[in-house]
Structure formats: structure tokens, C-alpha cells
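Below is one structure, written out as C-alpha cells; the observations come after it.
Omission of a single protein chain aside, the complex is shown with its protein chains in their original locations.
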Amino acid sequence: MSGLILKNGYVYDPLNGIKGEKMDICIENGKIVEEVSDAKVIDCSGKVVMPGGVEIHSHLAGGKVNVGRMLRPEDHLKNVYPKTKLTRAANGYSTPSTFLTGYLYAKLGYTTAFTAALPPLMARHTHEELHDIPMLDKGALTLMGNNWFIMRYLKRGDVELAAAFVAWLLKAVKGYAIKVVNPGGGEAWGWGRDVRSLDDPVPHFDITPREIISGLVKVNEMLALPHSIHLHANNLGRVGNFATTLETMQVPNGTKPARERQVLQLTHAQFHSYGGDSWKNFASEAESIAKAVNSNENVIIDIGQVVFGDTTTMTADGPMEYYLSSLTGLKWANKNIELETSPGVTPFVYSKRSPVSAVQWAVGLELALHINDAWKVLLTTDHPNGAPFFKYPTIIAWLMSSKYREETMKEVHSAAQKNTTLATIDREYDFYEIATITRAGQAKSLGIQETKGHLGVGADADVAVYDINPEEIDPSRDYKLIEEKFARTSYTIKGGEIVVKDGEIVKVVQGKTLYIDARVDESLEREVMRDIDYYFKRFYSVNLANYPVQEVYLTNPTPVQIDATNVR
Amino acid sequence: MQRYTDVICSFCGTLCDDIEVVVEDNKIVDVKHACRIGTAKFLASNDYEHRLLKPMVRKNGKLVEVSLDEAIEEAARILKDATKPLLYGWSSTSCEAHSVGVELAEELGGVIDNTTTVCHGPSVLAIHDAGYISCTLGEVKNRADLIIYWGANPMHGHPRHLSRYSIFPRGYFRERGQQDRELIVIDVRKTDTAKIANKFIKVNYGEDYELISALRKVVNGGELREESVAGVPREEIIALAEKMKNAQFGVLFFGMGLTQSYGRHRNIDNAINLVRDLNAHTKFVIMAMRGHYNVTGFNEVLSWQAGFPYAVDFGRGYAWYNPGETTANDVLQRGECDAALIIASDPVSHFPRKSIEHLARIPFIAIDIHPTPTTQLADVVIPSAIAGIEVEGTAYRMDAVPLRLRKVKEPPEGVLSDVEILRRILARVRGEEALTAKAEVAK
Amino acid sequence: MEITLITGRTVAQGEAMEKGKIGEGFTKACAVIELDPEDMSKLGAYEGDEVRVKTDSGEVVVVAKKSSSAPHPGVAFIPMGPWANVIVGGDTESTGMPPFKGTKAEITLAKGERVLSAAELVAQIYTKDKE
Partner (left out) sequence: MKEVVLTPKEQPSYGLIAECISCDVFAGKSIDEIKALPVYYGNKQGELGDFFEISGEVASSAEEQRIVIAGDVPKTRWIGKEMSAGEIVVKGSAEMYVGAWMRGGKIIVEGNVGAFSGMLMQGGELYVKGNAGDYLGCSYRGEWRGMRGGTIIVEGNAGMEVGQNLNGGRIFVKGSVESFAGVRMKKGLLVVGSATDRVGAQMVGGTIVVLGNVLRLLPSFDPAGEVENPSVADESFEGVFNKYTGDHAERHAKGVLYVRKE
């Protein structure tokens, strides 16, 4: 593989503090290097150069996503691409086929993506789909907030055993981080119930959401995992849920992170920042949430932005999906997964005429604009819950242009004007901040910032080049151009190879799959294996020997070694 | 002698993963824990007299043995020459084979469909309209106190379903197993499953939809005017509705008694909505009793690769789906396809005559492990190794839990896996060099 | 006598199928019709008698068997397999699913007539008319 020189672009590389300087980026053997001799030169003058985008939270792959596909053939009449010599037949709007998912991310300039929720028992399925998503390096956030082992250990105060279990589980299912969804609520949903506050006990397990969250925070820092815990808090989507969210953010108070990162990522915060006490006076509390984030060193958020249109909601928060489908009357899929979690899926239409949708739209933007430090904000749509991920360019344009927000505000229900603060905000993101919330911050939160999310020497050569001249384009005014240019890169470079040129796929590549391989103390491991063995024999419907995911399912398996033998 | 534990039985959608197999000199000499059918499948793998061992091509009206390369070449030729090839079967092979199959269908611009079309296709159509309120089988084992089989006879179709997942096992919240649960069977005949039920409700043939509507009306607070519906007295319907509402965790398993009879997908649509209604009162789930061991897997693979679960037409380079138009039986009965590849399935035994009359007329390839009425009519026959016995791979249980099939013995000499056979056909269709002639035995 | 014909799986059919569809076991397991005992006496058939089952799609000779799932007068069962499927209807009513359960059929006694094997049945009904 010969080298590449990206010549003379405006480089935005927040992890290295580079703010639009004209620079050359040299690439050799899939890495960013100081200099390269035998190289193809790509003229990037008049163009923006950023590290490849990093996606921290997107329902990319797995059982739930496929349930979404099976639920919605009508969704697959949209976005239809016939096969070409290079690319496979592809389709789907809110639940794109695996191939299309890879192609579309690459066209946006994304090169790494983590799937938001892997149910351990179904992990093999998630990896089979990830296998069929080209163009991206991948990983999977692993659902643990309703796991019977974890709830039992934490109830007993056996944090070490919980940590040993987490280490075993991540390796067994080839997962990357601890994902917590509606802690306790997923188990309660096994009986058609939910938990509604941090101190609501989980039926039969006598543990509370608060104890599950604080316990898993401890476990995470004990193991010093690269990512923090990734929390979908209780009461998602409920009127007045901001109080629960504020309380939740206090749970890890006093915890020292084991790495240079937050201890809690509050995911799709937009869905958790609602005031009011009924749908009639539904209002934004984004400002209160943003204030709390501003003053809390431990917490960062991703926004989970809503974009108007038809989408499919899917989450491991089973009771929430039931609740939502009861409101809309639309078709509803549910799947309780033994001892682990309980996902659900239902379609949803965010309508500009709906006061609730209008407020939801504003809340996400308010969060991003009220939180002062862009490193504490990550851009997501909680794909496809708020919108499909390929709407990112629109959101970027809204963040960069108050004028665009005003224009949109005129088209949507007046509740966005009345019940949110969005109209009062002048702040506009610059390219550096956009690079932070779409790449650098995401990589840092995931703990992959050594090789991802930046363009310093030694980084993986994942680069996005956009046909935007920051000296000529005024994003505030030219927001439509921003929207257009961020949707199709001039070049996407993955592992040193040009994979997209002028918005078209020119090469299909297979990325790496990252997973955690954490080693714990042997006696601790033996102890936890005894429990695992006991539970599998009695309560699982598959044998323990058939549970772990073989490496053969992973594209370029890349274990992240963690030495946690000091836990005990 | 080699003993294998935790082996997965590749017969039905129950996908039991606790089988023990003893192998001596590449022969399975003992099978433990499997049901009668599963045991028969494992043991039959030894019986080379009843296996397909040599590739065959029809010449002058007769199937004659040929080299594998010739069979692959002829298969590729038939498919490449076709304007609308049908690629059908798939449910008794691995997801890895499905994956190559989808690629082949795309390359050919053909129609790909699996046996879902004749088992739970209607359930899929219902899911499109109603959703699917379900769970994994361990949830049933741990929690369920009310178990209903409707139009399903697992004692015959899924012999270990009752003992592993539903009635008999002890579960976390059902420590006493069967004593903590109630079994109701609803069917047109008092089946062997009905005989062990706490209650059997006999429904008139073809009136399941009416019975479900009546139940839903009662569950939703309405009054029933009729003395009886579908042959079931009003009091019994009201009692059943009450029982369902008062269960702690109820499950409705349904089978082809609903999908293949009058009303088809609407029976399932209505049943899913019944379960949805019940969720306003308690926890209730529904699950299709999927037949072939990996019929579910095909739906999964095709969905994530092409967006639709079965019956996809790639004629225009992208996936188009509409059962009734793109389904195997419709494509055959309208005389649309001009060639076919049949794999891991026996439509000549199991499709209506009207469909097979057309299949018999067109050139087609059959890939299977043993001779069947389908291989009897085929123009190219390619023997394959048995996934789950002779080849590893992935299969999805009826509740979509994916498991890795194991390999316990070598396939007969020269016999390749479905994956390898399909890869070679695909390569030849693409005009790529023939892969090495030496049979690379499936790993 | 007119009956409603349903088809489906049985353990015996499954077991025989896995052992190979060429053998006699497959015929034994699948070339049968399970009848309600009352229907049997109306027809004058005894267990083991051959009966002819005729529908709009065709006809086939199978062996009468007393149903163990009775009573279900007017409903008869043939395990899935070539014998059942040469007589079930084809119309999917634009759903993709043929009517495997619920075909109207006429059954008559056919004592002494030969029950064909799967291979014979297939050879008799379908012809390869190419080249």
C-alpha cells in the first residue's frame, strides 16, 4: 500500500488542538505519519479535513434492528439502491440494510461506529450483522442494567464478583462497554411492570435502579474499562422526567474515574429532559439538564436529536416501547430476553405540526447549545430513535446557524417557541466544535483516542475531507450548503485507503471489531464461573458451552487487553 | 471413540443444544437427549446407502454421475441462462449458506424464497401489520404460568419443546415445574398435545379468527351476544379470557393450524392483537412454532442483507418484496420462473401439485444430503454435507436465539458443504476461475 | 363422502423423512389418512383399507387409519408429504401460502388398490418434458 498526502486542507483536529490550520496529512500503512515519500497526493486546498467520524451510539446491528426491519417492509421501499459492480443491493430508511448502513456512514465521513445495545444472549446475531456492515470499525455496548447476575451481586454488595462477571461477559459476547438501559425496569417488564424512580425496587430482586447504577459505576472504574458506563436513564420519554435525570446525574458523585474521561455518559439526553406534568403542558427542561452537566465533572451526554419525519423507535427499554405504542396505536414488537433485558420496537412519526415533536426537536438543540463545553456533548440521533443517522448534516447545520433554527422554528408547532428556550439562543457552533462533537469527543469518551478521532502521528488513517472552504462559506448564512457538504465527503479515507470519492463509494473495506478482553484474578474467576455454571444449568435455555461468541464471527477481531487482576 | 457434549440438533426450530453424541470411526454410534426425530437424523448421517454421494447431471432424460466440477459448471450455466431463476429452500442449512445464497440471487437477478413461504409466511405478514410481542424461551421456562398452544402440536412437530421450555421444566419463578403452570390447547382435533393439557378447547375448522375476535371483545370489556362462537360456548370463552387476563405471565404458542388454515395471516394478526390487548392487564407474549431448524435464520439473514424476510425478487438489481407476487408458489404457479435452484428442502414433496407441474418443466438444480422426490426430478443434483453434524455454522432458534452448530464427524468423501457448493456456483456464474477441482472438504 | 382435508407434521413423518424419502418407511408414515372412527364406519372402511382421496387438484390412494385425535367428524388428516400435496389446492389468495389445511375432498373406498411409493407417485404425476 503506497502512501497518501492530503495536501493543504483546513485541518480540524480537536484532540491535537488544531483549529483550521492549513496542513498536510501524511498517511502510510494505514496510519498517520510524520512524512511519506512514495505517496499519492490529494489536493485538499479549499477543503475541510477532519478525522473520520466516530459514532458512539447508534442502533446499527442486531436482533432489535432486524425486528425493526421485519416490522417495517414499508420502510424498505425508501432509499433503494440497485447493486453495482462494487456495492450490494441496498435499501431502507430508518432501518437500512447492513450494507447500506456501512455505505451511508462512509459517505458522511464516518469510519468508526459502536452499536448501542447488544443483548448478550443474542450477541452472535449482533456480530453477524456487524460482519455485514462494511466500511467501519465497530464495537458493541453490552446490556447489563437488568442482568440477574449483576443485580444479585450488587444487592449482596459483591462488587468484585460483579466486576469479574462483567469481565467474563464482555469477553464471552465480544462486547466493548457496560450499557445500562432503564436499570431495573427491564426486569420489571418481565411481569409487565416498570420502575419509575431511582428508588423503586425491582420486583423479586429487592434492588433499586440507584443501586444498580452506582454499583456498575464502581465495577466500571474497578476494571478501568476504556469507556465509562453508558446509561439510558429511567423514565425515558416521560413527561417531567428531568427530575429523575438530574437525580441520576448525582449518583456517581465522588467517584474518581480510572481513566481520563467521564464516569457516566448519559445517553440520548434529549429524551430525558422533559418538564411539565401532562402532554398538554409538555415543556423543555433542557436548560436545567445543561446547567447540571456544566457543573458536573463526571457526566457527559450525547444528545439523541430529533429530526422531523417517519422513523422506527427501538430500545432495550421494553416498557417504554409499550407505552409509546399505546399512545400511537401503531404496531409494536417486544422481546423479553431471559435473565438479561427486554427490548421493544415501534414506528413513530415526528410531525412538525405536533407540539410534542416540536418541543423534542428543540430540546436536543438546546442541550447542545446550553452546555458550554463541546467535549461534554456528543452528536447522536440515537439512530433511528430520534432520526436516521444520515440526518447528521441537518443537525450540524442547525448547530452552526441560528438563522436555520429560526427558519425551522417558523415551520413547526408554536410549542417549540413557547415551551423551550431555543429561540433565545444565539450561539453557533464552529467547525472545531463540530469536529469535537462528531469525532474527538466521541473517541475520547470511548477511550479509543489513541488511534481514533484525531490526525496526529500514530493515529489510524481514518480521515474525512469535506468540500467546504471555511474562509469562503459562512455557515450561519450558508446553512443549506453546510447540510449538503457534510452529507457527501470529497474523500473518506479508511485505514489509509480511499473508500469514498465525491460522495460515491469507490472501495469496499472491512473494518476491525473491538472488544474487551479483561483478565481478573484467577480465584475470583473460578468463583464467578461456579455461579455462571449454576445459573446456566437451571435458568438459561442454552447451555453455557454454546453461549460465548466465537471470534470467527468478528471482522478483524481486535481485543483490547485489560489487566484487572488487582480486583479483589 | 470421541464423545461430544452440548451438540446442537439441527432438526427443528427447538434447536436443542444439550445433545451428546458418540462417534467411532467417523460413525455416530450413540445419541443422548435427542428426540426420536433428532436421533434419527444423527444416526441417518451414517447411512451412506441413503445419502447422496455423487453429483449427477440429467443426460438424455436420465441422471448420470459426473464430476463435481461438471455439476457446478452445469448448475452455473442453467442459472446464468435464466431470465427469472428461483432460488428456494434454505431452511435446513446454515446462515453462512444463506448469506452466499442471497449474494447469488442478487448476482443472478433472481427470486429468493425459503420455506417460510409454506409455514409461517402468514405470521410474517401479520407481524408487518401488528408487530410481534414475544420473548426468548428461557423467559417462558422461568416465568410462564399459563401456556397455550393454538393450532400447534409440539408432541409431534417439536417433541422436546414441552420438556425444555414450556410445561415441564422448573424455572426461576416456577420452581415446581408443571405444577406451577397450566396448559391449554386449542385445536380442531384432540391432538397428542391436547391429551396432556389441563384444558382442551375444540374449535370448528376455519373459525379460529372468529374465536379470537370474540376473545378480544371480551378481554377489551365488550359483551358477547352469541351463545357460542366457532363451536365454543360463550361461558367457556369468557372463562378463557379471564384466565388469560389473570395469568402472571402467559404465552400463546401458535403453529400451522393457524397459518395454513382459513384466514391465514389474519388469524395471526388477530392473535397478536389479542396478546397486545392482554398486555393492558398482565404480561402476555406470543411465539410462532417455527418448523425447520434454521427457517428463522434465513428470515434474519435476508432481512439484514436485503431488508425483507423472505420472497425477495432481485430482478431489477434491488430487493422487491410482496408475498403473493414474489413467493415461490405464486412464481411457480404463474409459470414465471425459467430455472431454479433448490437447496436443503423438498418442494416436490411439500408444494401443491400446481406449483410442481411448472417446476418439473424447467431446468433445476437440487442440493441436498439425501435423495428426495425433488432430486428425482432435478437436472443437476449435488450432494452436500449435513450442517450441524458434518459442518459448523449458525442457526437461529424459533425465538431467534442464534447458536453455533457443531461438527462431530467428517462428511462422506468428496462431499462439500452447502456454503462451499454455493460459493463455487457463484464464482462460475461470475465467470471467475473454477475453484480447485480437488474437493476441499468443508471445515 | 365429503371431508375437509388438513395436512401437517407427525413424529413418524419427521423420523421417516430424516431416514430418507426413498424407503418404505416414508410411505408407511405418510401415505395414510387419519379418519374420525364414525366417518370410517360411514365409509365402511377398516383400519388398513385403501381409500381414494379426490380433490379439485387430483386424487391419490392412501391407507385408512383410525384417528387418535377424535372426535372430529368431517375432518381428515394426511401427514405432509407427496401424497397429501398432490391433492391440496394451489391458490395462495395472493399471500404466498397455499391452502394446506382445509381442502374439500371426496373419499371413497379403494380396497386392494396399490399405494404408490413416493418415487412412483412423483414419476406418475410429473413429467420432465425437456429436450
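Per-chain numbering from 1; labels A, B and C assigned in written order.
Heads up, the rule we're going with is that contacts are C-beta pairs under 8 Å (C-beta built on N, C-alpha and C of every residue); 3 or more make two chains touch, one makes a residue touch a chain.
Since we're looking at a predicted model, the values are computed, not measured.
The shown chains contacted by the absent chain are A, B, C, with contact judged over the whole complex. For the chain left out of this panel, the touching residue among B:Leu53, B:Ile196, B:Leu224 or B:Ala427 is B:Leu224.
Residue in contact with the omitted chain (choice from B:Leu108, B:Val275, B:Val381 or B:Leu416): B:Leu108.
Contact between chain A and the unshown chain involves residues 71-75, 77, 330-331. Considering the complete assembly, chain C touches the hidden chain via residues 93-95. Touching the omitted chain from chain B are residues 82-84, 108-110, 125, 128-129, 209-210, 212-214, 216-217, 220, 222, 224-226, 229, 263, 266, 269-270, 273, 277, 314-316, 321-325, 334-338.
FYI, only the chains that are shown with their structure count from here on.
The touch graph of the protein chains shown is a line.
If each chain is reduced to the centroid of its CA atoms, chain B and chain C end up 22 Å from each other. We define each chain's centre as the mean of its Cα atoms; on that basis chain A and chain C are separated by 56 Å. Chain B has its Cα centroid 35 Å from the Cα centroid of chain A. For chain A, residues touching at least two other chains: there are none. Against chain A, in their complex, chain B makes its touches with residues 5-6, 8, 17-18, 95, 99, 103, 106-107, 124, 127-139, 141-143, 164-165, 170-173, 248-249, 276, 279-280, 282-285, 299-301, 303-309, 314, 316-319, 321, 394, 396, 400-404. Chain A contributes residues 61, 63, 65-67, 69-76, 80-83, 88-92, 95-99, 121-122, 124-125, 128-129, 132, 189-192, 204, 322, 325-326, 331-339, 342, 345-346, 538-543, 545-546, 550 to its touches with chain B in the complex. Interface of chain C with chain B (complex): residues 4, 6-11, 14-15, 18-23, 57-58, 67-72, 74-75, 77, 80-82, 85-90, 92-102, 118-119, 121-123, 125-131.
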